[in-house]
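Apart from one protein chain that is not included, each protein chain of the complex appears where it belongs.
Showing chain A:
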Amino acid sequence: MKALIETIVQPLVDYPEEVEVSVEETDEKIRYHLTVNENDVGKVIGKNGRIAKAIRTVVHAAGSDVQKKIFVDIM
């Protein structure tokens, strides 16, 4: 799933090598934390959060067979 987020995001930003995803997992939930270069933040959030929403939609679809709740935080 970490690789999925990187695959989605890297082609959208100016500094793909600075795309980082960390994972925090507890019994009920998995939390992915995405960080990018500060100049790329707008490119992963988008106007009214439109890009962030699209990223989350794809991640949730991929994680639909996982029992835990999935969160994607974007710095």
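Just so we're on the same page, a residue touches a chain if its C-beta (ideal position, glycine included) is under 8 Å from a C-beta of that chain, and two chains touch if they have at least 3 such contacts; residues count from 1.
Here is the rule we use: contacts and distances are computed from a predicted model.
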Chain not present in the shown complex, as UniProt names it (candidates "Urease accessory protein UreF", "RNA-binding protein KhpB", "Cation:proton antiporter" or "3-isopropylmalate dehydratase large subunit"): "RNA-binding protein KhpB"
Contact residue for the chain not shown (choose from A:Lys29, A:Lys53 or A:Lys69): A:Lys53
For chain A, residues in touch with the removed chain: 3-4, 7-8, 11-12, 43, 47-51, 53-55, 57-58, 61-62, 64
